[in-house]
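Complex shown without one protein chain; remaining protein chains in place.
On to subunit A.
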Amino acid sequence: MELLLDILTVLGILLLLIVLRSLRRDHIRVEHSVSWLAAAVALIALSRSGPVLVRLSGYLDLKEPAITLLFLILIVFLGVFYRFSRAISELKDMNITLTQRVAILEYKLQRQNEEQQAKH
C-alpha cells in the first residue's frame, strides 16, 4: 500500500503541474483552476502525511490509509465534477440566450436596412 501512496503523490504533483501549465497557457481560467489546485495540494499533502491519514482511516473505519485517501479523492472529485457540470449548464443556457439574441438583432437590423433602402 506504500507504493499506492507514492503513486498518488506522483499523480498529485502531475495534476498540479498540468493545471499550472494550463493556467500559464490560458487554457483554464484562474477561477476554474482553484478546485483542481486545491485537490492536487490536498492529494500530495495527505499522501505524505502518514499519521493524519491513519487517524482519518480510524474515523472512517477503514484499515488501509491508501484506501482512505482514494475514498477522499473520490468525494473531492465528485464535488469538482458536479461544480463543473453546473458551470457548463449555466454557460449553455447563456449561450442559447445569446445566440437567439444575436440572431434576432441581426434580423431586425437587416429589416431596418431593407426598409431604408426601399424608402430611398
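Here is the rule we use: a contact is a pair of C-beta atoms (placed from the backbone, for glycine too) under 8 Å apart; a residue touches a chain by one contact, two chains touch by 3 or more; residues count from 1.
Convention: contacts and distances are computed from a predicted model.
One chain of the assembly is not displayed; among "3-isopropylmalate dehydratase large subunit", "Nitrogen fixation protein NifU", "Glycosyltransferase family 2 protein" or "Lipid-transfer protein", its UniProt protein name is "Glycosyltransferase family 2 protein".
Annotation: of A:S49, A:T99 or A:Q112, A:T99 touches the absent chain (contact as defined above). Although one chain is hidden here, its contacts on subunit A can still be listed: residues 95-96, 99-100, 102-104, 106-107, 111.
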